[in-house]
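These notes are about the structure you will find just below.
Every protein chain but one is kept in place in this view of the complex.
And now, chain A:
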Amino acid sequence: MNEQQEKLPEKGKGAIVVGAGIGGIRSALDLADAGHHVTLIEKAPHMGGILSKLDYQFPTDRCGMCRMLPMMHRDSASQYCLRRGLFHDNIDLMLSTTIEKIEGESGNYTVQLRQKKQYVNPELCTGCGECTEVCPVGDIPDRFNEGSTTHKAIYLPLPHAIPKRYTIDINSCTLCGACVDACPENAITLPEDQKKNFRILVVDDELIVRDSIKEWFDFEGYPVDMAESGQIALEMIEKNEYSLMLLDIRMAEMEGTEVLKRAKEIAPELQVVMMTAYATVETAVETMKRGALEYIIKPFDPDTLIEKVNSIYQSGRQSDDVVMEVDAGALIMACGTDYYNPDSGKNTFGYKVYPDVITSLEFERMVSGSGATGGEIIRPSNGEVPKRIAWIQCVGSRDVHSGASYCSSVCCMFALKEAVLTRKRSGGTIETVIYYMDMRCFGKEFEAYRKEAEEKYQVILKRIRPHSVRMDNESGKLRIFIADSGVSTSEVISDSTSEVMSDSTSEVISDSTPDTMSKMPSFSDSKKDEVFDMVVLSVGQRPSSEAMALSELTGVPLNEFGFPETGVFPESALPMLSDSGTSGGTSSGAGASNRSAGGTSNKNAIFVGGAFGGLKDISESVIHASAAAAEAMKILNQLRGNRAPLQPEFRNGYSGASSPILSSEVKITSKLAAFRNPGYDEGDSSKGNAPGDVKSKSSGSAVGQKSSGSTVTQMIKPVSVEQKVLIIGAGISGMTAALLIADSGYKVILVEKKHVVGGNLNWLASNLNGNNFPALLAEMKEKIDKHPLIFLYSGWEVVECRGEVGNFSSTIEKTEEKKEKGEAATNYGGIREVIKHGAVIIATGASEADTASYSRGKSDAIITLKQMQEALNNTKTNQIQQNLNSKVQNIISGNSADVEADATIPVIDFAKLETVVMIQCVDSRDEIKPYCSRVCCTSALKHALSLKKINPDIDIYILYRDMMSPGFTEKYYNQARESGIIFIQYTSDKKPQVYVEKGNSDNVDGDDLQQEKQNCDLIKIRLDEPVIGRTIEISGDLLVLATGVVPSEAVGFSLSQDSANSHLSLQYSGLAEIMGIKNDEYHFFRQADSKWRPVDSTREGIFICGTAIGPRDVEESIISARAAAMRAMCIITHDKIQPSSVTAGVKTSLCSLCLRCVDTCPYDARHLNEETMKIDVNAAMCQGCGACAAICPNSASFVSGFTDQQMFETIDAAIGY
């Protein structure tokens, strides 16, 4: 206990994290893990946010939330399912708490918090539930189950939460006091019926008015006094204390306005409501100015007045709440998102009209074991098992009418998962159909999941947008009305550029009609209507209800849809209005000048984390949360100066078990203290288990044995940490991570294989939003060069990495100057250096793939997206050359030539192009690259919009499979369609055919060589047009192929065009092998867990970020780099890693060195020490799973707290019980 108190003053300024959903938990855990104090506040009475409602997540269709818990210093945190709650030494969790006020500036905030009054004392409540038995108020919809169940006025907000903290819904509570009498622990204190103290004074010269008002409020339980004149009223106010005065304006003796003025002098706190029969705007405004709360117009009915007074009374009751001030150095907002309510608006799908139409969240509660139906999928209308369920996508997304022209990004996977779950649960007996616009499975593993859903689970996907749902009155089933197939029906191919093929070789869709115009949406086609038993609406995301208020408090701007701006890019890289490339790119940049979370500015230390910024799935939210934590960490570290981080206390294997637990209870009152450790008795009386349950007893005896615990601690010593980070790859991700870590005060060794840093940013001039990447790169380069803590090794590569988390030792080697990309590099017997470091971040990036498909290589007019970007850069630099001096151009083009020596940069005169065709998904989402490359659709949109800007008359066709413009990029897709770019969908089984027609240079002025080269070929593309149902042919001057992204690890994949089958002969540089981590099936680096530990590699202490994980854009790369930096800093902030109490050990006298334990350890925490010939356990890496103990044939390996002896005794005790 003394230790705890001594530590308090050392805490320093911590951070406040708003929102204890998955994002807030991640941010808080990261900061706490890195030794900062965190106050985690949550508006709801429980933690977990939306994730407390979702039991199943793809790709496992299960949960793995607990993997977010710290792996180092495990004893500091709770060691149980995160759904139950969270405890951490450095985290103060405050539920039912909101922010009132923020004062001060970066690094020095004083934040006023308001915690709702707890009517049930959480320390006394055992969760026995007696109170709910007696509570007379029922039928309150349960938010946890999305309203599908009800609860009483006193209830458990989350059934599995620890502590089992009953809560009173005070607005519904009648204050009858039944629960107070029933509670065996006397834990409940109901608020006094304060209505008795809420005295009302009614001032009116008409007796009938006074009397009737008095009668109404007497009935309501308020004490009421009456005064017949202003003078008497003022005397009464002087004598008694009133909370509210109802004051007539027109009175005989003294005007109400005068009474108001003098009453306010006597009692300034008095609230006054004016009553007037002669209401005019002027009197109202005047009285309001003089301090009246509001006015009410006579004649009024009792309900209106009572409601008004009740609300005044309720708002005054907030004084019950606990208001406190907390100092903080930084603030992270992670309040998540809300969901669209399909009940609002036109509601053509009949939500809440037909009981069998439910939202995706309600469906999620239905399949949950803790939901209303206990996990059974049944029709809400009649309880029968449905035979057919339909999902309707984009409900409240991609829909201008519902105010959301963005894509919610998560619903496609959400629906797929729900459909797969349904198929699995029902054993395939329930048919599942998903109606979608574009199936946006743009994540690394998403495409594979979709394929599995379709092929293995027979989920039916239909690319149709239903317009309404209606119930058949006879059958009670739901009929989905469908307009027509094909979403992009608005575009009609113009005859000048395309011709309808009558060629017999082309396939013509059978139900087509020859006239293109007649294929506009037809509502009469009722054959396509389908009947279902249940309809699930995939509701889109909406900004969190807290976004507006927090934006006002913090000054963080909201974007056009009301989501907080995440502000990833520094000011220098914000889109320039004149150079935004896209006409609509300005909106997202609006308010940029006061952007709070800008990476470069320290003025403001308020950051947006998790899904609060909108439209993120779990993995992205977790990454964003860590990234926000990293930004906060930088501020906090700078504040902390040289003070040591909060060291987790070593609990010494539970020896002296009583003291640490007691002390923590004292330290963190009303929190989760008593439930911190797995071995601690969790008080089974509350669980209502049968008396035979010896759960608590057994766990207590199993873990609580003091003697063995202390012997273990003698054997396992703390692991010292080398407080440096090695970062491999100096692209945008590597540089971001390096700067962040260095700014936080730690040394960084930045190793880049090439001689130029910057990676893909060297050719990528901007993104769809028009951010200025050359400026960003220049700024980053300068900072890296100047930073005293960053040691840049460009032209070096890592050839060896030994050691373990906290203590790596890597060898780096100088690569040969001017070496061609792709050649074997390792055997250059050059200069080597050995570096010691505590953690590794791999940011080796990815590059554009090349292809042999679609006649690539047969014509110079067939280029890739990257070449397109370079050509666009070229035109820009050409213009600069004309207008300014020539140096600028030399520098820029010189750089890119150096980086990609083998890339031929085409020079294209875009003004002279007539028709440009882009084909998406080239070698992607198929056998060659089974994943979606995520960035190609947005790149194509970017290029297309740029082209339209250069030359508005240009015809652009984008041939796509599913348009992956997730999130806010959807607006550019809309823009592109508005600007006349034609989108034609093709399917993977009917790919477009490309023919090259050589030597046609009629339409070119022959004097320019480059142009001639460019334009002499005509590319003919033939494909099936789904809307008109015909095969069409497009003749293009330029064909741009979206070839997708391959990891940089694939060194054999170069842009050279000579090898026809380049995609088949990939070679890998073997960095994964060097680092001892794993690649995934696509040769990116494997994440430890794609959802819960998205930037952790499979080896502890090695983190991955940017495109090395999988395809992502620059913004996402920066965010992931920050997240990886945060995770690395969690390790290197501590000079020692303390082993946890439940850790494995070896009784060497029994060990026969069979090495089975070494093989079985999932964390590589064991190895054979060849000097001592003993098995060493790395206490920092050991997670105490006990796999080694179970496999050991000699019982030499053991887990402290779970030794054989202890387990046997526990079994004995359990059976003898």
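Note that a contact is a pair of C-beta atoms (placed from the backbone, for glycine too) under 8 Å apart; a residue touches a chain by one contact, two chains touch by 3 or more; residues count from 1.
The definition used in the following text is that contacts and distances are computed from a predicted model.
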{"item": "Record-based protein name (UniProt) of the chain missing from this complex, from \"Electron transfer flavoprotein subunit beta\", \"F420-non-reducing hydrogenase iron-sulfur subunit D\", \"ABC transporter permease\" or \"Monovalent cation/H+ antiporter subunit D\"", "value": "\"F420-non-reducing hydrogenase iron-sulfur subunit D\""}
{"item": "Residue, one of A:K13, A:R26 or A:R84, that touches the chain absent here", "value": "A:R84"}
{"item": "Residue of A:I297, A:M1173 or A:I1211 in touch with the missing chain, whole complex considered", "value": "A:I1211"}
{"item": "Of A:G316, A:P355 or A:G375, the one touching the omitted chain in the full complex", "value": "A:G375"}
{"item": "Selected residue (touches chain absent from view) among A:V322, A:V385 or A:A1190", "value": "A:A1190"}
{"item": "Chain A residues touching the omitted chain (full complex)", "value": "55, 60, 62-64, 66-67, 79-81, 83-84, 127, 129, 156, 159-160, 162, 164, 368-370, 374-375, 678, 682, 684, 686-695, 698-699, 702, 1142, 1160, 1162-1163, 1183-1187, 1189-1191, 1199, 1202, 1204, 1207-1208, 1210-1212, 1214-1217"}
